[in-house]
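Only one protein chain is missing; all other protein chains are in place.
Note that the chains take the letters A, B and C in the order they are written out, and that residue 1 is the start of every chain.
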Amino acid sequence: MNYLYQAVDEIVGFISSALKMLKIEQVSRMIEALEETYRKNNLRKILVMGAGRSGLVAKAFAMRLLHLGYHVYALGETLVPSIGPNDLVVAISGSGRTKLIVTAAEAAKNVGAKIIAITSFPDSPLARLADIVVEVPGRTKIAAEEDYFARQILGIHEPLAPLGTLFEDTAMVFLDGVIVELMHRLGKTEEDLKKIHANIEL
Amino acid sequence: MNYLYQAVDEIVGFISSALKMLKIEQVSRMIEALEETYRKNNLRKILVMGAGRSGLVAKAFAMRLLHLGYHVYALGETLVPSIGPNDLVVAISGSGRTKLIVTAAEAAKNVGAKIIAITSFPDSPLARLADIVVEVPGRTKIAAEEDYFARQILGIHEPLAPLGTLFEDTAMVFLDGVIVELMHRLGKTEEDLKKIHANIEL
Amino acid sequence: MNYLYQAVDEIVGFISSALKMLKIEQVSRMIEALEETYRKNNLRKILVMGAGRSGLVAKAFAMRLLHLGYHVYALGETLVPSIGPNDLVVAISGSGRTKLIVTAAEAAKNVGAKIIAITSFPDSPLARLADIVVEVPGRTKIAAEEDYFARQILGIHEPLAPLGTLFEDTAMVFLDGVIVELMHRLGKTEEDLKKIHANIEL
Partner (left out) sequence: MNYLYQAVDEIVGFISSALKMLKIEQVSRMIEALEETYRKNNLRKILVMGAGRSGLVAKAFAMRLLHLGYHVYALGETLVPSIGPNDLVVAISGSGRTKLIVTAAEAAKNVGAKIIAITSFPDSPLARLADIVVEVPGRTKIAAEEDYFARQILGIHEPLAPLGTLFEDTAMVFLDGVIVELMHRLGKTEEDLKKIHANIEL
């Protein structure tokens, strides 16, 4: 099982390096937008979106936002209300080019929502339409020449983790960090989260 | 395409007969519980549940409850908070025996929620634990000897629509009728529903 | 509960009238495409799509296609493979204008898939890009002037069922009829469907 151990080392090493490369002003703007949304909780909603595994990471983040007391929804689920001005959209796409996510984010922008893009590419269509961009490094699925960003970090030639894995796992840990920061800013304890956590779930 | 036309005739005929057999006191108790939940909207939640196609019917109902202004959630989706005393559970199961639904409804009962069961079998495990049972006829998936209820209605020997189809389609139309009744009781217009209806959806 | 009973009468009456208005050549082309896909089962897949309640109807149809032995997937679920030439897409949208569905159907067309559109509007963007259009009447959510089609059927001025309800319920019953037709064409009994039906499900 050499490959398994090498792969988990690669992934953990990547996440660790990647998180050190986060741009503090970007992260700071994201946290402030989330904090502000909470303060105006009765008026404001959050809609998360992402395709494939990025969509699952978006949902894992949304679940914790729910536990913090947010009015939060995930694109693709049954129970999603209309959104409007000042509502927040968190769109996750490593490449920033996933067609349905760009289309959905554009639609959200058109109704006045504020868009936060979590992506590896600040020049991507998703990033360009976003109000706040948080660059999260990843070896994304798009063309190899755009891939050097990830390789640069680790100095590797043949990464083991396939497709979007490094981006997705890094985004997962980063967003779990965002939750901890919000807990402290909003004065929430683990006990508070537990009270909202589903008691009947699948 | 004879079979298609015969089948849709059978289904429409079944729905029509089945809806005439609804027990008015049962339906009335369900409507009142839903109305009361709305009036205490800030405190109370609704959790819908159902397996397979019954789960999809439950979600279709939940979507309209959302449009009416309810705080409503569907078991199996990402964003489900804890529920508690006085919250409402709407559990849909033709046979009333679907294992995970009975288990989930029991758990909900244990935390004090009020259970509404939509089922063809008032003696089923789900119905027995429910606070309110609404019998909706259907040719359910369980053993043939229990099947006579549905056959009785239509006087048929070999229904065309397979498995739970007749129950599911009847439940769908019945619950859409419940929505219209609630609209009028809560003073909601179609315009009100439109305002909450997702403007970005999949 | 007058409104409930009036509403279910309206819905059943609408479904019944609407199904009589189905265009037999359209339905026939749809059935043949599905039958052909089954015969080439090892090579061909079906992807269903729809937003909101139309998406739930699409999933209810997909579940039965699975029971018939198809390789079938639903947009928005986790487990969706790539599709390509000769694969079939079934896209459901009353208005034929739901943005994400039109975008997804276009993407499917670009990779060579054959598109079946289930819609009330044969001139809509979805219908125009489809290979096969099946018109299913409905009082859709779009502008009132396009609404007369549904009113014409029933001669009503103020339909009770809100938003897309009439389209969705009619599409549900129509697609259940399609399943019965396919059962007979493919020589499948209810017992065959039961064997594939999930034994552990939520």
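Everything below uses one rule, namely that contacts are C-beta pairs under 8 Å (C-beta built on N, C-alpha and C of every residue); 3 or more make two chains touch, one makes a residue touch a chain.
Treat the numbers as computed from the prediction; the structure is a model and nothing was measured.
Checked against the full complex, the candidates C:1, C:80 or C:186 give a single residue touching the omitted chain, namely C:80. Considering the whole complex, the residue from B:19, B:46, B:115 or B:202 that touches the absent chain is B:202.
One chain is missing from the display, and on chain B it is touched by residues 56, 76, 78, 99-100, 103-104, 107, 202.
Residues of chain A that touch the chain left out of view are 1, 3-8, 11-12, 15-16, 19, 24, 27-28, 31, 51-53, 55-57, 59-60, 63-64, 67, 75-76, 98-101, 141, 160-163, 165, 168-169, 172-174, 176-181, 183-184, 190, 193-194, 197-198, 200-202. For chain C, the list of residues touching the undisplayed chain reads 47, 59, 62-63, 66, 72-84, 100, 104, 107-108, 111, 195-202.
To be clear about the criterion, only the chains that are shown with their structure count from here on.
The angle of the rotation superposing chain B on chain C, based on CA atoms and rounded to the nearest 5, is 180 degrees. We define each chain's centre as the mean of its Cα atoms; on that basis chain A and chain C are separated by 33 Å.
Separating the centre of chain B from that of chain C, both taken as means of CA atoms, is a distance of 21 Å. The centroid of the Cα atoms in chain A and the matching centroid in chain B are 35 Å apart. Annotation for chain C: residues touching 2 or more other chains are 56, 76, 99-100, 202.
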